[in-house]
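A protein chain is absent from this complex, but the other protein chains hold their places.
And now, chain A:
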Amino acid sequence: MVLLPDAITSFVSFRKGSMDTRLLKKYAPLYVLITPIIIYFCVFIFYPLSQAFYISIQEFGLLGSSGFVGLDNYYTIFDDSDFLQVIENTIVLSLGITFFGFTLPIIPAIALVEITQMAAKRWFQTLIYLPNLFSWVIIIGIWMTFLSPAGSLNSVLISLGIIDAPILFFANEDYARGMIVFQTVWKDIGYTTVIYFSAILSINTDLYEAAEMDGATVWQKIWNITIPQLYPTMKIVFLITLLGSLRTFDSAYLMSNGLISHKITTLALYVYEQGILEFDLGIANAAGVILLIIAISLALAVQKITRNK
């Protein structure tokens, strides 16, 4: 645990010119171990990012750059009447996915702890994790089959006389965003539940025993012990879910149709449309850089807000 800060100190002192060869030699294996990660980040993250920024200030088409255009691509994007709608879609979807994706899994995680019968626990665990194993194509396929006008749900509702005409879940502007949030949360809930479940298992059992001796009810234990003890994990889950939701693409792409696309086109989908469908890599990369700036800003803001909580 102490090794790493020392290694960093030795590296910093090496950079400052006061090379401590003894320390460098001592921590050489650590530098070697970390080198592949640094190379990985440089090659697959930092270099592509720098390229994205470079392309965003070029007029860049199919056959490469045809000149420096400064911030013109950014002006073009902000001049695009659709872009504000795209930003709104991204933010609304992101808020929805983050809120429900962050809070709802706490319930099954606590339920898993409370289930004492092993077979039932395993069955529940598998069941809730299962959607996470499916690709988005399968997820959308399942729900489209279930919720289509001729699907099971509409058929049951019509046969029971609850509705007269089928509900168009995938062709209704009012449901479009809700459908994306619902499907994303449904897909990811198992994964997040496992994270919360692991965190709950690591809570000191003495706390629960002490509470029991004080006569605390189950709800009081959950509210006063489990939830507060989960705060550090919740911070991480919140950040992961928020950043992941900003990249919403697959679900929006697969669900998109003429009626609802203006409600669910996210920044990631906008980048795809500009870059792949319209072959305008300058605009696509400028939009990508904007998405990156939003993501970094939000991540920093979340870190600042949650740092002391």
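The rule is short, and it goes like this: a contact is a pair of C-beta atoms (placed from the backbone, for glycine too) under 8 Å apart; a residue touches a chain by one contact, two chains touch by 3 or more; residues count from 1.
Rule of thumb we're sticking to: contacts and distances are computed from a predicted model.
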item	value
Name under which UniProt lists the unshown chain, selected from "ECF RNA polymerase sigma factor RpoE", "Extracellular solute-binding protein", "4Fe-4S dicluster domain-containing protein" or "Ferrous iron transport protein B"	"Extracellular solute-binding protein"
Contact residue for the chain not shown (choose from A:Leu62, A:Ala119, A:Ile162 or A:Met213)	A:Leu62
Sole residue of A:Leu168, A:Leu207, A:Ile227 or A:Leu292 that reaches the chain not shown, by the stated touch rule	A:Leu168
Option from A:Lys26, A:Lys221, A:Lys235 or A:His262 whose C-beta touches the chain left out	A:His262
For chain A, the residues touching the chain missing from this view	60-64, 66, 81-82, 144, 148-150, 165-166, 168, 170-171, 173, 257-262, 273, 275-281
